[in-house]
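Got a structure for you, questions after.
The excerpt is restricted to a subset of chains, each kept in its original location.
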């Protein structure tokens, strides 16, 4: 049978951070499931409407948009069906030599965020509130964008702390800026950062495709966990133009591995020890809604969140030979050494 | 104004030929941000079929305006203009016009500039080419057929404009000081050529000039306009025999007519 | 002007930009000297040169440059023709201006990035979306140039054509269009630049290839040198396209 063409978008630039996806391609996991994957970067624009409009088959998304729509009584015909970044990827980071040690120390300080529009803001407000710090009262919050321009703000002391994702920390370290993350309250680590959505029609009409796609995702996660370097390298295989100059390759590989390490703290976040790829924990949804409600983003916390996601395919996702996948990944790793 | 001075200028005798161009009681006033400039004031005259009528008048009296009215480029604010009995509401294909300024297209060669009316009217340009080259020979510009207008002198540009006005063989020819930029000799050659073309084709011509001898040499009738706003002061018939030649200019009747017209001008310049 | 160019002319045309280039690289090298700007804000010229060399000799940049170039060219051609035609239309049918001008301005004032979701809905994630975005961007300068330039024609030439019973369409093609040519070429200069930017921006938003994709992933991965290599390639494409437009103008608008 002809392979199913699938357009799958992630809501940021495709970088080595997503090398696990390319690893899935190079190891043939998608092809094995009869899927012809077109990986699309969709930044600066929300992915969910495109799935709702069937321009995309699958996409990664945060939960916030849908929760807000739900609170307004609007229905979007998409469901989360595969939990990808299972835990929070956000951190509070300070310079290594900063006197700040805990979140409670942030009182009276200056906080740099990417933009006021970022999805992590409600959560950060809640975390700070828990520590008795009122947003924009006990702490000054300034948007400073992403990348080098933002880092300089921390470096030069214009902000005391940055509230970014793990990968940004790794990049800063690679750029020679020593940063340290503050201990993150446990409750919030359970909130997923990014999961896959599909149209309800797809779920109804093509459950098999969802199952196969999720299985490929699960396999690539296992593989990338097992062979970090090969995983990072696979990105250059799929996108040769991004391969650095030979003298920079080792450094770039190191960064790639660190970015993946960072991401996999979240992707591989199974606090109860059982690897169940793609599954959602109802609890984490409730915490999420509560945080947003406390932060004033949502008018109330009693939302029918269960209508937003489904765990129905989880057993299918996990039906594969874990050891064979690991062996395949290790073999790839061995080839590169 | 000393009206007595031109009593000897008789009014025009109505001709037998049918009227080709009829200008009846035409007035036009330009509106500009500086105010209103009346250019023509209740002007009336006819050009009979096949007649050669010249218009003389001081600078700024409305001669070019009259031409634009006759060609349909402007519409009169009062009065009416008819061509072969029909009201003129827009430019017509059987009219040829030579403008006071050459107005050539800088991006077309001399030949192509001459062909403009043919192409504009959607006629067959390949046949027109022959005729265009012939007309360029007539205006002594054949070697410059492939040149561009900015490579020509002022007089040469004007001659291209003359050739262009003739290319589509119009029944009525409107000419606005076509020979003004030409030297005496070229001008005389052109005058003779124009007379030849006119006599052999039976075109009607409305010819604006500021040269009295030129007007007398070429015309059946000469209209003299007053200073702005142009009103008809005199209409003078010229009944010198055709074809007229250099010798005609020495004819006492020619000289007398020219000097009478000159006096009419002098009188005009005097304060009323 | 039509004679074969002299060696001196070539020297004149080549030396100054080269000299400028040298000055810029020198300033750049100075700005990125040890202790100057951080390498992740602005990498050193050497690092970028190396990345450029690798990308082009290794052939990895070529397909991306081609992808961007193709979409930019396609969009430019479509947008420019549509702009010209629409500009001509409002010159031909005056009342249309009141209809089209505000509409077009309104549409153009919307950042294309904000329209991306809509565009993607209709055109998908492939070439078509990029071409459409580029066409949308290139439309406007050509539209304005056509409308302005075709009105700037010498009114005496219009009178002349009218006197010879030329149709408005004939006048448009033979008098207004040539008169608008310098405007149109000026607009093309702007449009080629907008085409490249538009293409890259739509590659930022959604893409799998193109220089925009490389710039974006380069910035995400801290391969800032690679990102600047892509940016410089883009600039070079812009300059080359600009020179092509200039040369075309020199040949076509010979009379001015």
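Chains here go by letter, A, B and C, matching the order in which they are written, and residues are numbered from 1 within each.
Methods note: a contact is a pair of C-beta atoms (placed from the backbone, for glycine too) under 8 Å apart; a residue touches a chain by one contact, two chains touch by 3 or more.
Owing to the predicted nature of the structure, the values given are computational and were not obtained by experimental measurement.
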item	value
Number of copies per protein chain type, counted over the whole file	A x1, B x2, C x2
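Throughout what follows, only the chains that are shown with their structure count from here on.
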item	value
Central chain (distance from its CA mean to the mean of all protein CA atoms)	C
Chain B and chain C: spacing of chain centres that average the CA atoms, whole Å	51
Computed distance of Cα centres, chain C from chain A, in Å	36
Residues of chain B engaged with two or more neighbouring chains	none
Overlap residues in chain A, where contacts from two or more other chains coincide	none
Chain C partner contacts - residues on chain B that touch it in the complex	68, 71-73, 90-93, 95, 97, 99, 101, 103, 105-107, 116-117, 119-122, 148, 150, 168
Residues of chain C touching chain B in the complex	154, 156-157, 159-167, 170, 174-175, 178, 254-256
Partner chain C, residues of chain A touching it in the complex	7, 9, 12-17, 38-46, 49-50, 53, 55-56, 147-149, 151-152, 171, 174-175, 239-245, 247-248, 252, 255-256
